[in-house]
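Just one protein chain is left out here, and the rest sit where they should.
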Amino acid sequence: MEYFELSLPSQAVTLAAPAPGNTTDVLCGVVASGNLEILVEAHSGADVRFMVETTADGFRETWDAVLTQFAGSHASGGLTFTMNDVGSTPAVVALRLAQAHESWLRAGSRA
Amino acid sequence: MNTRKERLAGISHLLNGHHVATDRMVEVLDALIRPGDRLCVEGNNQKQADWLAECLAKTNPDLVHSLHLVQSVLALPEHLDIVERGQVERLDFSFSGPQAGRLARLLEGGKIKLGAIHTYLELFARYFVDLTPKVALVAAQMADREGNLYTGPNTEDTPAIVEATAFRDGIVIAQVNQIVDKLPRVDIPADWVHVVALAPRPHYVEPLFTRDPALITEVQVLMGMIAIRGLYAEYGVTRLNHGIGFDTAAIELLLPTYAESLGLKDKICTHWALNPHPTLIPAIEAGFVKSVHCFGSEVGMEDYVAAHPEVFFLGPDGSLRSNRAFSQAAGHYACDLFIGSTLQVDLQGNSSTATRGRITGFGGAPNMGADARGRRHASPAWLRAGAESAAPGAMPRGRKLVAQTVETFREHNAPTFVERLDAWDLQASANLELPPVMIYGDDLTHLITEEGIAHLCRCHTPQEREQAIRGVAGFTPVGLARDARAVENLRDRGIIQRPADLGIAVSDASRDWLAARSIKDLVKASGGRYKPPMQFRNW
Partner (left out) sequence: MTALSHPVLPKVMRRSFLEASARERVLGLADAGSLQEFCPPAERLASPHLATLGLSRAFDDGVVVGRATLAGARVLLAAQEGRFNGGSVGEVHGAKLVGLLQGALVSKPAAVLLLLDSGGVRLHEANAGILAISEVARAMLAVRAAGIPLLVLLGGSCGAFGGMGIASRLAHRVLMSEEARLSLSGPEVIETVKGKEEFNSRDRALVWRITGGKTRRALGEADVLVEDDIAAFRQAAINTLAALPLAPAADGLAALGQVGLQLRQQALLARSARFAGVRDGDAVITQLSALSAAQAALADATTFEQALAAVSHATAAPDTAQVARRALQADQLLDTEDQAFADRLFGAGSHQLRVNGHFLAGTAQGPAGPLAVVGTRDRAPIGLTLALAMAEAILNVIRQDEVLPTEARRAIVLLADTQGQALSRHEELLGLNGALAHLALCVDLARRSGHPLLTLVRHEAVSGGFLSFGMLGDRICALPEAQVRVMDLRAMARVTKLPLAQLEALAQTSAIFAPGAENFYRLGGIHALWSEQDDWSRALADALQHLDRDDQRAALGAARGGRVLAQSVAERVCALAAQVV
C-alpha cells in the first residue's frame, strides 16, 4: 500500500461546485481489483491536487505521468481528486479521471 | 511391404469393409504405422481426434517409432506422451496452445528435433509438397456403413489432411462419434478413407471463440470505438477477419449500436472470414452482416448458424460447412483488413505472443495479418492503404490493412510496448532459427491503443514510424520516451489520432453501448438458438 499527494498547475475548472449536501455525482468508479474510485472536491487554491492511495507499490513515476497529462488536458484547477486504487492500469486511471471530471462539470451545470 | 495396399492387407482380418472394432484400434495402429512414417493426428484449436491420440499413446514403441509428426496443433497431453516415450523423432507443426511449456522442455531436453513452426496455411501447403502424411488420424461426427464421413459443422482441417494423404498412397483412419445407415451429407467420400472406428465417446471440441460480453471492459469499448471510427469508417472496410479476443468481441458488439448510429450499416463489416463468434449474433440480427465463411464451428452455435443460410455456408443437411484451409486463403487474399491483439509490440511494430519457456507457435494469424503480395484485385480500402504507403514514384499497388489493438499495459501493469520482444529470448533458449514474430512490423499498417490510433502506413520514415508507435504507447517506458514535438507533428498530420480527434469523448466509453452485455443477452438476441456451454451460463 502506497500513499502520496501531488499538486500540479492546471487551468481553472470552469463550473461551480454541485449543490451542498449532494456529492453523489462526483464519485466515480468502485474499489475493486484493477479499478479505483475517485472523489472530486473543490478547494480554494489554483492548483489541481491528487491524493492517491494504491495497493500497487512502485508505480509512482507512471502515476506522475498520468496525472500530469490529465492536469494539462483537463481544466481542473481548484479541484482535489482523492483516489482509492486497487492496481488499475494507466488506461483505467485516465478513463476514470475523465469520467470524474465530466461528472463534476455535469453536476456543476445542474447546480 | 510399404504400400497402402500391402499395409492394409496386413490387417484384413480386423477389417469389416472399412470398419474395425473399437477395442482393436491399438492393434490396427501397431500394424499400420511403420518406423519413419510421417504421421498427422488431426487436431486444431477446436476439434481433436482425441481417442485416436490416446490409442497412439498405447502403441508398442518397438513397432511404432521414429515418427515424423506433421500436424497443425499439439494440444493434447497424448501428443507429447508419444514424444516422451521416444516414438517421435521429428516435429513440424503450427500451434501448441496448452502444451507450449512441455513442448519447450522436450525440445530443450533434446527429446525431439524441430522441423519448423508454421502457419496453418503453410503446413497445409507442405502436405502437398514435402510433408505429405503417410498415416492420418482424423475425427468425424458420423460414418456410414461404406465409410463415407460426415464431419458436420466442425469440418475444419479434415479435407486438407485427407486429400493430401489419400492421394499419395497414405492411409486415412477416422474416429467417429456415430455410425449410421444414411449420412446427413457426405463431407469425405469413403474411397478416401481406409479405416473407420466408433470412438468410445464423442471427440472433444473446445469452445475457443466464445467471449463473455460481461467481461468486456470500458477501455475495450473505447478502443472498439476508435477502431470503428479511425479504421473501419475511415477506410470503408467491408471484407475482414477478426482475431479472437475481448478487443475484437467489443467491436463486434458495437456494430449494431455505435456503428449503426454513425450510419455505417452496409458501409462496413459486411463480409467476413470468421468463426461463428457468438458475439457476432447481434450484428447478424441487425442485418449488418451479409456473409461469413468459417474456419471451424463454435460449440453451441450450431442451431443459430443453421437458421441463417443467408449468412453462413451450409450443407444440404442445413449445418455449417467450415473449412480451415479455404477460410485461411480467404482471410489472406479476399479480406481487406485483419485486426487482432497481441502481448508485445516493439518499436518497429513487430508483435509477438511468445513468452519465455513456452513454444506456442502461430496458428493462422500471420496469414491474415500479412500483406497479400500476390493480390491483384482492387478494392477501395486496399487501394487507399496502398496509396498511403507508397513511396514517391513507386509503382501504384494496393495494401492490406493489418491492425493490432492493444492496451498499453496488460494485467499486473506489464507494458505491452517494449524495446525488445521476449521472442528474442525464446529464440535463444529454444534454439529457433528466427525469433517467433506473429505479425511483422512492415506488415502492420495500424496500431490502436486506448491513447488513439497510429496510421503507421502514413509514415514516411522509420523514425516517424517509431515516434508514431511511441505516440500511442501511453505511459509505458517506451511511450514516455517519445519525442513530444515529433508526436504532436504526427498528430497534426493525422498520423496519430487521439479519441478527441475522432470525435470520441473518452468518458462516453460505456458498456451501455454493447449490443449484448452478457451471454444471456446473446442467447436472447439469437432467439434462443445459441446454446452456450455450461461454463458460460449464469442462469
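Order of writing sets the labels: A and B. Residues in every chain begin at 1.
Please note the rule applied: contacts are C-beta pairs under 8 Å (C-beta built on N, C-alpha and C of every residue); 3 or more make two chains touch, one makes a residue touch a chain.
Everything numeric here is computed off the predicted structure, so don't read it as measured data.
Student: Sort by label and list the shown chains the missing chain touches.
Tutor: A, B
Student: Looking at B:Asn2, B:Asn60 or B:Ser261, which makes contact with the chain not pictured?
Tutor: B:Ser261
Student: Consider the whole complex, including the chain that is not shown, and state which of B:Thr3, B:Thr461 or B:Gln535 touches that chain.
Tutor: For the chain that is not drawn, the touching residue is B:Gln535.
Student: If I consider the whole complex, including the chain that's not displayed, which of B:Leu52, B:Ala273, B:Ala403 or B:Val523 touches that chain?
Tutor: Checking each option in B:Leu52, B:Ala273, B:Ala403 or B:Val523, the one touching the absent chain turns out to be B:Val523.
Student: Even though one chain is hidden, which residues of subunit B still touch it in the full complex?
Tutor: 214, 229, 233-234, 236, 257-258, 260-264, 267-268, 503, 508, 510-513, 517-518, 520, 523-524, 528, 534-539
Student: Against the chain that's been left off, what residues of subunit A make contact? List them.
Tutor: Against the missing chain, subunit A presents residues 1, 21-24, 27, 29-32, 35, 37, 39, 41, 53, 55, 82, 84-86.
Just so it is clear, only the chains that are shown with their structure count from here on.
Student: For subunit A and subunit B, let me know how many angstrom lie between their CA-based centres, rounded off.
Tutor: Measuring from centre to centre gives 41 Å for this pair.
Student: Which of the residues in subunit B end up touching subunit A in this complex?
Tutor: Counting only subunit B, the residues touching subunit A are 217-219, 222, 407-413, 449-450, 474-475, 480, 505-507, 509.
Student: Could you list, by residue number, the parts of subunit A that touch subunit B in their complex?
Tutor: 34, 56, 59, 62, 65-66, 69, 87, 89-92, 94-95, 98-99, 101-102
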